[in-house]
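Yeah, one chain of the complex is gone here, protein chain that is, but the others are all in their spots.
Letters A and B mark the chains in the order given here, with residues in each chain numbered from 1 onward.
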Amino acid sequence: MARASTTQRKAVVTVCAWAVGLVIFFPILWTILTSFKSEVDAIAIPPKFLNFNWTLDNYHDVQERSRYFLHFMNSVIISLGSTILALIIAIPAAWSMAFVPGRRTKDILMWMLSTKMLPAVGVLVPIYLIFRDFGLLDTRTGLIIVLTMMNLPIVVWMLYTYFKEIPGEILEAARMDGATLSKEIIYILTPMAVPGIASTLLLNVILSWNEAFWTLNLTAANSAPLSAFIASYSSPEGLFYAKLSAASTMAIAPILILGWFSQKQLVRGLTFGAVK
Amino acid sequence: MATQASRAAGRLMISPAVILLLMWMIVPLGMTIYFSFLRYNLLIPGENPFVGLENYSYFFTDPNFWPSLVNTLFLVGGVLLITTVGGVLLALLLDQPMWGQGIVRILVIAPFFVMPTVSALVWKNMFMNPVNGVFAWIANVFGLPAFDFLAHAPLLSIILIVSWQWLPFATLILLTALQSLDSEQLEASEMDGAGPLARFFYIMVPHLSRAATVVILIQTIFLLSVFAEILVTTNGGPGNASTNLTYLVYSQSLLQYDVGLGSAGGIVAVILANIVAIFLMRMIGKNLET
Partner (left out) sequence: MGQIELKGVAKRFGDAEVIPPLDLKIEDGEFVVFVGPSGCGKSTLLRLIAGLEDVSGGKIEIDGRDATAERPAQRGLAMVFQSYALYPHMSVRKNIAFPLKMAKVPQAEIDAKVNNAAEILNLASYIDRRPGQLSGGQRQRVAIGRAIVRNPQAFLFDEPLSNLDAALRVNMRLEITELHNTLKTTMIYVTHDQVEAMTMADKIVVLQAGKIEQVGSPLDLYNHPKNRFVAGFIGSPKMNFMTGAEAAKHDAHEIGFRPEHIAVGETGDWKGKVTVSEHLGSDTFLHVDTEFGIINVRANGNVDVHHGDTIWMTPDRSKVHRFDAAGNTL
């Protein structure tokens, strides 16, 4: 609203907004703080906000207690791997839909979207059995395959909306200039779409990183990414709040940072371009 | 840009994506449908005879089915209510001029990036725990007895946790929609003598309704399959008090190894989701025209 507002009004709004913002953010803040406490301080009543002995022990313990680094790497490999794989499959498809649309293009897009709406639990049993028979249970490969397919519709859609914004004349100019199809895509389309491709990558890394239905059901000790590994803290074992917090902080920190960079793309990707 | 050659190239380029997705959809879904007609339990080796609709009738008469359906609806409805109403209010607040708007925005959006397992565990242990949780301490400060959220109001607790995760999503999308509202439209209506309330109801609400519909539909898709939050907090309990459809199917197929029954439940979940999906697709499809 382009409306001149008084300083007073602005001050009131600022206070309200900050209060609400801090309340909403508090669980995350609390987790981060607790991760630096000793286990005793972590359950102290009344709670200790800043007046505790800051320690890094928990981060150390988390790695000792379980192979934290392994699970972290699993998360990285699985989320990046599935996103890149999806991009490789999706870029040509989105090119085709954006620049050589046919009569059925719209139907294909809608159909791809509809596969995203298939509840995972509807295919849990067969996927589980197929994975068991092919030895894919608790492997990174298996999870990469599943997450690639889970994300493919979103990746295609996002790329499609970005590609649509590139004028077809530029690609035609390249064609006149003698570029073959592959050169057209490599030298012209991809560099022009870098921001769009980067956003797509970002959003999908986030979604894959946080995915918790398939990771919980298809992985165990070896290939569990963080989203599944953290669940092992669901059965309490003595004093563990600080360690839980340390593990959680490490699990969410990378994505929290990435996520802040991708707010705009998030809207676009998750609404399939319906809200820009 | 459409010569025979480029159109042929187009078909070639789109086919990997289409074929893979088609396989991803048809093969497992076909298997689920097939299994749902078999008596098939992983713990009972031997024949898997065709039993028609037996699994479906078992599923529908399972004492957990109706509660789980009701729980699913409460979970979806409750979260939708909290997030849309809260989202509209938050979006309106964040759209006002203020100091540090960017930072507040970041604070509000952050929960969306927290993985479901982490947020469920943090809420369960550090907030809702009746002995050591922050809520217990707050109750204590006010001289109230501590409340064991997950034991006495498991579904409500899960609704709160899930709402906390999705409120940022609703806020972000509604805020984006709000900011895309042409400020000249608001100024014009002001010139026309519309007060703040009139502006809200006649200009902003119609503009937001589209975004709100999208928020509701998309969230519904995700909320129908809430799983991790239940698994790490209540395991669907106590009893079946916090079992939703997704969790019921999971427990039947992967805990009780009843493939046939679980498959029938999966198909029911698919049908339920499709009803929502049809509406969502209509909206997005309309948007595609422009």
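To be clear about the criterion, contacts are C-beta pairs under 8 Å (C-beta built on N, C-alpha and C of every residue); 3 or more make two chains touch, one makes a residue touch a chain.
The structure presented is a predicted model; accordingly, all values stated were derived computationally and were not measured.
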Which displayed chains the unshown chain touches: A, B
Residue among A:Val76, A:Ala179, A:Ala198 or A:Leu258 that touches the chain left out of view: A:Ala179
Residue among A:Ile188, A:Ile252 or A:Val267 touching the omitted chain: A:Ile188
Sites on chain B contacted by the missing partner chain, in the whole complex: 1-5
In chain A, positions touching the absent partner: 167, 169-170, 172-179, 183, 187-188, 191-192, 194
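Please note the rule applied: only the chains that are shown with their structure count from here on.
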Rounded Å distance, chain A centre to chain B centre (Cα mean): 16
Of chain A, residues touching chain B in the complex: 1-3, 5, 10, 13-14, 16-18, 20-22, 24-25, 27-28, 30-31, 34, 43, 45-47, 89-90, 92-93, 95-97, 99-100, 102, 106, 108-110, 112-130, 149, 152-153, 156, 168, 171-172, 175, 181, 206, 209-210, 212-213, 216-217, 226-228, 230-231, 233-234, 236, 241, 244-245, 248, 251-252, 255-256, 258-260, 263-264, 266-267, 270-276
Residues of chain B touching chain A in the complex: 1-2, 6-7, 9-11, 13-14, 16-18, 20-21, 24-25, 27-29, 31-32, 35, 90, 93-101, 103-119, 121-127, 132, 134, 137, 140-141, 164, 167-169, 172-173, 176-177, 180, 183, 186-187, 210-211, 214, 218, 221, 224-225, 227-228, 231-233, 245-246, 249-250, 253-254, 259, 262-263, 265-267, 269-270, 272-274, 276-277, 280-281, 283-285, 287-288
